[in-house]
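A single structure is presented below for examination.
All protein chains but one are shown at their positions in the complex.
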């Protein structure tokens, strides 16, 4: 941590800062730069963040600049090997093969889920997605089928063998969702719902943590740190688009985040081009781009009939479009030396 | 709602759209523009949002543009008179006088809260703020004193008569927080925590809803609509800064939002220059600007000793700075014809 | 300047960095932090920015963090007294009184300019604005009357005594615009048109520099530094709204910038609520907010008949609305101890 004093700070003011730092158990390195006096704070102690907040309260302190990463357990520096999240059916996320998670935005009924699950499996997807508890911007929108939706997902899993990923919105719902789901999803709007993070940290099921609409990568990794510090080490990240000034797409899929996150953390990362673009006709090229950038998989919205969807018709692929997307994705996956998981046992 | 067809849509495709709209009970107005065919959707029905989602799933539909506001109950169009939120001690928020809510970011202990409450009251504040349940970006940061903090706030209220506003983070905590607080605060990170909104909608205590870091004004008013539709009509909005590209301030206080929100909704609005700037030396001018723009009050972080604060030292005012801020605010309030509430009984 | 080495950098790699720094004439301060090794770069030399760029090219360097401000001449640290820009008719911008610059977006003809000039003067404005050279997003939009427009502005000045501020778009146009204008305006889209800055730096006329749509405050002050370093010390800043995710207003007027800029630089600052909001009915409250935040003046679009305007009808005030705005602004100016300039000689 570096403390920059304001121009014109007196020796007494500087001494007060140094005394405060040393009183809290840290060492100091004082350096008079060309224009500013700089104080380096040395040492590792749990009260470092408190110190930073307090130094900011001194009027002659201009800035306090952290140097170390505030996340520790999920940092690549702490663990060079990449995390591989293993599901009960043997699926490995974060290993060499890339995964395609697919399914409807929302569980709307039994048949549409089972039909979709069968189709995506036939096309090469290896996980089924679908929302039973739905966050809705408007109170007048459909809020999901709840537990009935979870049962439909479980039935689709039984019929196809595809593990299920589904969102949990509320700390109170973690027990029921983890009973049915293979992976708990934390949505973008809940990335900093810290009590939900704490409950999911106690779960024995893996968690996929979506990036918030305006979350920095550091905030996202700190949210992952909540899960990890809470005891759940099976954490998957998901880049799903950030909010920018651009109105032409619903969100801006930030693929810079993919290779950057691979440097900063050992956790796997999935890309969501459906929400990341909000337009079905951009999904396929952006899925390819995500895998080319180094993602461990993609998550795709598919609907038997998008013009009958209860939500997000604009971004859902039809069955035919999903099959075409898979055809375009396989050569990209091979080009980066990583087969699509459903092809991994076949000769590549 | 307006549906814009893609260039080259066939008459059959247009007919399919029209049939879908009429089948769902709406009227249509078809208009061939210079380049695009446009279909107006006429009528008020609850399934309008579903229709919009589904039309988006048709490949020959280019865009679906809403015309009506998606929020109804909080809309100014529904109620020309401004909402006045009345607390049990007679405090009225949204009436002519403007209010100053002040206090520490975090309840750190008994004395600091009571000392602060006494000071801010003496200076003219009319509500006490302070966080007992704290959202923290890092799992290693202080998470608040919880119920003990609520008891300290209640004691400060008993000693000063100031009503208390404090944050609730978790739907499970609503009962305990509403037992102690005069106003429940929903923080920026929870603006779209829909289950928390639903629980607070059932509360009999007023709610102050902060704008999310990257929430559009429409999303913010839809979150308010959740509260209102849930049965709680005592809703106060709070602009606390949005996230932009500018690194020089922690957030960008969006004061455009103040007069705009006054046009769009009948709810009162408070401005938070402490979080909106993140720098204590910008708080006073931005509090003045907020009142000049038409806000119904401000909320200010004050700490007996910011350099001993557990959080947010950079943005907290000292007692002296708070007194100076009040001195600068009063003439501005008078200039817009609205006294600071503590002066309202004195001749103005 | 602080250089942060990557974790795991070897002593040889650190030595290479230190050698490079010292070879370029700087001193060093090496400090082993808890996790990272940090090298402070000491001394003032012109090649500091080149050093920063080059250090970034070394793979074991994680970050290079500047400490000093990159602008010098316009920095408040270099000159505690505020700049006052004096025009030939005695108008002083940056002194105690606040100024209202007003007029049409675009010079559309002789009568509309002269009528507007007379009206705004009668209401208390002290400068006339109007565009003769217009930047237009579309090539098919009106591009301005050019030199004929400048002559109309000069005639309006002759008739009213109001000094004229007008935009210059092209380095080749600086001679003709400075012949007619009292203040040259550099628009938001040209804030980093460096050759235009250089030409205006050579001018003997004051320059008002608008902030770019997505310019950080540091970039804005560096653009001002171009003018200052080029020899033109009569520089006025203008905050006119930044681009954010919010679609409800055309731009987000960043009033945080006003008190912040007052700390960072000695230059005056004007606020433009017309472009900053893009909605005529938000102009008046945001003009009040700008003055309350500490601005040295406002610039306002006024049109005799906004529904006949060639541009920007949405944000122009009618004559009546402008008069009402002035009535609301005066008490705010008095409340911050600064009269509107046209009232300054009258008893306040």
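Just so it is clear, A, B and C label the chains in written order, and each chain counts residues from 1 on its own.
As a convention for this text, contacts are C-beta pairs under 8 Å (C-beta built on N, C-alpha and C of every residue); 3 or more make two chains touch, one makes a residue touch a chain.
On a predicted model such as this, the values are computed, not experimentally measured, just so you know.
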Using the touch definition up top, pick the residue from C:111, C:148 or C:170 that touches the left-out chain.
C:170
Contact with the hidden chain, among B:157, B:189, B:205 or B:243, goes to B:243
Just to verify: which one of A:171, A:290 or A:313 makes contact with the chain not shown?
A:290
Hidden-chain contact residue, picked from the options A:13, A:29, A:68 or A:252:
A:252
Residue numbers in subunit B that touch the chain omitted from display
1-2, 4, 7, 29, 31-36, 38, 40-44, 65, 67-69, 77, 214, 243-245, 247
In terms of residues, what is the contact footprint of the unshown chain on subunit C?
20, 46, 49-50, 53-59, 64, 70-71, 135-143, 169-172, 189-190, 192-195, 197, 213-214, 219, 222, 225-226, 229-230, 243, 280-281, 303, 305-316
Hidden partner interface residues of subunit A, rising order:
214, 216-218, 242, 244-249, 252-256, 258-260, 263, 276-277, 279, 281-282, 285-286, 288-294, 328, 331-332, 334-336
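Operating definition for what follows: only the chains that are shown with their structure count from here on.
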With chain centres defined as C-alpha means, what is the inter-centre distance between subunit A and subunit B in Å?
27
Any idea how many Å lie between the Cα centroids of subunit A and subunit C?
39
Which positions in subunit B are in touch with at least two other chains?
214, 281
